[in-house]
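A single protein chain has been omitted; all remaining protein chains appear in their positions.
Should a chain be cited, it is by its letter among A, B and C, assigned in written order, with residues numbered from 1 in that chain.
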Amino acid sequence: MEPAKKSAGDPTGFAADDLAARLRSVRERTCALCAPLAIEDHVVQPSPEVSPPKWHLAHTTWFFEKFVLEPRPRGYRPFDERYHPLFNSYYKSVGPHWLQAERGALSRPTVSEVHGYRRHVDEALEDGLRRGLDEALRFPLELGIHHEQQHQELLLMDIKYILGANPLQPEYGFVEFEAAPGAAQWRDFEAGIHSIGAPPGGFAFDNERPRHRVWLDGFALRPRPVTNGEFREFVEDGGYADPRLWLSAGWDWVGRQRIEAPLYWRRSDGEWTLFTLGGVRPLDPDWPVCHVSYFEADAFARWKGVRLPTEAELEVFLEAEPADQPVWCWTRSAYAPYPRFAPFPGAFAEYNGKFMCSQMVLRGGCLATPAGHGRPTYRNFFEPHQRWMFSGMRLARD
Amino acid sequence: MEPAKKSAGDPTGFAADDLAARLRSVRERTCALCAPLAIEDHVVQPSPEVSPPKWHLAHTTWFFEKFVLEPRPRGYRPFDERYHPLFNSYYKSVGPHWLQAERGALSRPTVSEVHGYRRHVDEALEDGLRRGLDEALRFPLELGIHHEQQHQELLLMDIKYILGANPLQPEYGFVEFEAAPGAAQWRDFEAGIHSIGAPPGGFAFDNERPRHRVWLDGFALRPRPVTNGEFREFVEDGGYADPRLWLSAGWDWVGRQRIEAPLYWRRSDGEWTLFTLGGVRPLDPDWPVCHVSYFEADAFARWKGVRLPTEAELEVFLEAEPADQPVWCWTRSAYAPYPRFAPFPGAFAEYNGKFMCSQMVLRGGCLATPAGHGRPTYRNFFEPHQRWMFSGMRLARD
Amino acid sequence: MEPAKKSAGDPTGFAADDLAARLRSVRERTCALCAPLAIEDHVVQPSPEVSPPKWHLAHTTWFFEKFVLEPRPRGYRPFDERYHPLFNSYYKSVGPHWLQAERGALSRPTVSEVHGYRRHVDEALEDGLRRGLDEALRFPLELGIHHEQQHQELLLMDIKYILGANPLQPEYGFVEFEAAPGAAQWRDFEAGIHSIGAPPGGFAFDNERPRHRVWLDGFALRPRPVTNGEFREFVEDGGYADPRLWLSAGWDWVGRQRIEAPLYWRRSDGEWTLFTLGGVRPLDPDWPVCHVSYFEADAFARWKGVRLPTEAELEVFLEAEPADQPVWCWTRSAYAPYPRFAPFPGAFAEYNGKFMCSQMVLRGGCLATPAGHGRPTYRNFFEPHQRWMFSGMRLARD
Partner (left out) sequence: MEPAKKSAGDPTGFAADDLAARLRSVRERTCALCAPLAIEDHVVQPSPEVSPPKWHLAHTTWFFEKFVLEPRPRGYRPFDERYHPLFNSYYKSVGPHWLQAERGALSRPTVSEVHGYRRHVDEALEDGLRRGLDEALRFPLELGIHHEQQHQELLLMDIKYILGANPLQPEYGFVEFEAAPGAAQWRDFEAGIHSIGAPPGGFAFDNERPRHRVWLDGFALRPRPVTNGEFREFVEDGGYADPRLWLSAGWDWVGRQRIEAPLYWRRSDGEWTLFTLGGVRPLDPDWPVCHVSYFEADAFARWKGVRLPTEAELEVFLEAEPADQPVWCWTRSAYAPYPRFAPFPGAFAEYNGKFMCSQMVLRGGCLATPAGHGRPTYRNFFEPHQRWMFSGMRLARD
């Protein structure tokens, strides 16, 4: 099964504005992503930042129930009100929520009950859409679809972590990498005023707006992401042991966690292997390096004598060279509000804005991003030590 | 299903020395204890001290594989050698082991694979017994049976915790309590030299031996365990808020964990309820108080103006009044080696002796102890803050 | 004693390029800042981020010894080589260093020995300057002077924390606040390309360079910093209890640390008081609010319906309205390298660049900043939860 690719090949895509069809398609794909899993794989949480797949199945459903079905005038009967605090992720304005780090402590509801919850909500949504959509619900519904697509990517990240942390190293079903695309020659961009951010019209997250002007000095950017082969040179040159290459917080992290290579790399008998969604493979030097933290990406760039791009630079590049993106690329930009940023209304203000602190922006998308979900203006963000997402890098220089 | 009681009523019991039959019976009962669980319930670890039921199923199997099957001359084929570090609990002398607090991070092997593991080992054991038992394996096999019975009790403790920590409060199947037995009048015991500990012959754990003399001053002991009703008075008299009643470490624990009642007690609308294996019930004042820590038992006794018995005193009482025990009773005795204590040989030395530090002894047995597994000389032990086991108390005075 | 003000009144200032005189003046002022302290005040570290004053006295001395005296060809005799790891703060490239959080564990060297160390190094520096300055040492010497000025401000922050954390609330000697200066009317700035950062020539830290262009949308900024009176309204309106006002990490911090007001505010009998360097005073509503974290500044601005300025906006304002600054003002800008940033050479590369992660920029200067040390281009930076520095805020809006 190759979830991202299959959708990518779908010629109808998500472009046609048929809400009901898009909703059904996205909801079904989430289930399809979990289909290869054992029930046990749905339950565990081997790291506080990883959520059990069962939780994703339920949380995305709660999102529709809370924000689309519950506000409707005609009586919707919640599937089970006790689920609300369990599957509210972090929306303080709509009620209490279970502690994120304790999601793996819950054996109930079972996977089967969660699928029952999904069906109950899907039926109510479809019934509502058949009767005619209340215009006020168009935005929550639209947002719920994009929200669920985000969780499809999180699902693949979390599934990989759950399987990869297991000494039995079980396979999910397909190898997610291929040779890194793009030219190895640097491409120059001239200085000047650029506009970045999402223009009005069409869906975009609040954090992508408003489109606004920025001044960029001239820069060059290397289209091909950094590869495993390049990163292996850094590792073998002692990059992880030289404090001069690292941010101070990065060096502390390396020492405290005894980090010696990207996540999922393992060396045995002098050979490097990688854990992939298709099981353990020899390290392919042509694949893009993946599962590196910001600290590692930044140290690598310093070792190379270059730097990471800013998010504006990377957006300019992505607009200039649109293509499928194999890995999210770290930028040197902290996640911050754009000038004149206005958060989504109501409880949705908590969706993005409240995380604009101590996180770095990644751009582009990755193999696990659902087809049609990415955009050059899309802003992903993680803490600088995190690396269980599909994170790699492109290089820039002045 | 009422596992403890059913076995208790089994007239053939485990007394007959038919190893093969006892082995099969014990192995089957472990599976029967898990039968009411959902697959998801087998996997989670809501507290570091609680193990997933799947782990118990596999660990007890590993014990036989490692100590009975592996040493045999004729070629036994391990089910999967990668299981060994996963299901070795803490035996440093037979290889590395997975971290106890991370048992809930493992989705694989699945419950079904673990049952396959059990069948594989059971068949090899039964085949071996049919061919005639190597005399050197009699002790490991015997120990493995008692070991698995201990894990049957742990299973019920852990299952209760897993279900009780879940806001949906699912039921396991039966209410484990009934009115506390025994006289409410104090019974006097005279001063003198007593012998305690297991005599030679018959199975006993190494920590119960050798039988030895102790001097006991005269004391009195109240046969009926402390009840919920009595403990509720302590709670409502402000017992949890008066530092003079508590050991220093206990007072720190109460404050840090914000403890206000025994585990599984909840107050709503002024009424106390209990979570039981049969679901939430009103607090029955006649049931023995259960799921209290040593700190709570000690503070309660001080509030009453009496004290907890020593383990020697409680053993003398249990010999004098043999009966089914509803809850383990805390003693004021730290878990320590008896005079001339000799640990089990080889790797089994790690079974009991290495825990003789910072733990308190409990005596008697409980509703979850398999029929035939308890003895008056039996020494259970836990840390003074722990309370997820079926722990209560009897009172003593000088 | 009012250290900042006294220097501010010095008409010769630090502008004249008489290195020896500037060096002596700065070195003497550091000692003068510590003169009001008891020996005991020099030693303690009531929080990991606070350093004992004794450590500042020694570390600033080590900086000159390591970077100015040690590289000289003619034989300089170190005062005591065992001091080097104790007083190296974090320069990995020049040797090991003591753990920051353990600085308060060291009773030796004594305060008197540290003053001996200072005299030894001062004499060697003065002797060297008399013989004629090696041109290669001009930069380390200049940097050492600015470095020591930075520590003068840190000293006042740390002294305030040491005295303020003590239940006896001892006084240092002067009240550091007066009414917040500046107009209460918003001042408008037009959209356009601005240049920010330090121009070539003259001293500036590497992180202030190079001067570069930025595009700014039109904005307004309120010259007067937010006052205690304004912030008290936020407190009394329940600002600390409304999650919608807070960044996610800020809300967690408020809950975990039970934050209810700025640092050094205390309420007794319904009245607010402040701890100042001159002891406990009633809260003066006209003083600028001080000792707030980024989280608090950001929440306050959101409650007001406005926002914090970016660092570029604040620099533009500071260039337009030069004045003494009472409190550092938080900006919404994460601390990051400027375009074409080049770190200081050699070990000095560790001075600023390696902290460009997970910190926010503050601008302007404060009452504790030595006279002549501040500049509109000066970039101060702290983590978003920190607040023992003299941190306040100005408001901006689009």
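Rule of thumb we're sticking to: a residue touches a chain if its C-beta (ideal position, glycine included) is under 8 Å from a C-beta of that chain, and two chains touch if they have at least 3 such contacts.
It should be emphasised that the depicted structure is a prediction, and the values quoted were computed from it without experimental measurement.
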item: Omitted chain - touching chains that are shown; value: B, C
item: Among B:82, B:138 or B:213, the residue in touch with the chain that has been omitted; value: B:213
item: Interface with the unshown chain - residue positions in subunit B; value: 90, 92-93, 193, 212-215, 217, 243-244, 246-251, 294-295, 307, 332-334, 336-337, 339-340, 349-350, 354-358, 384, 398
item: Hidden partner chain, residues of subunit C it touches; value: 38-46, 54, 82, 85-86, 98, 102, 104-111, 162-163, 165-168, 170
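Here is the rule we use: only the chains that are shown with their structure count from here on.
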item: Chains touching both subunit A and subunit B, listed by label; value: none
item: Whole-Å gap separating subunit B and subunit C, where each centre is the average of the chain's CA atoms; value: 58
item: Interchain centroid distance [CA atoms averaged], subunit A/subunit C, Å; value: 37
item: Subunit C: positions in contact with at least two other chains; value: none
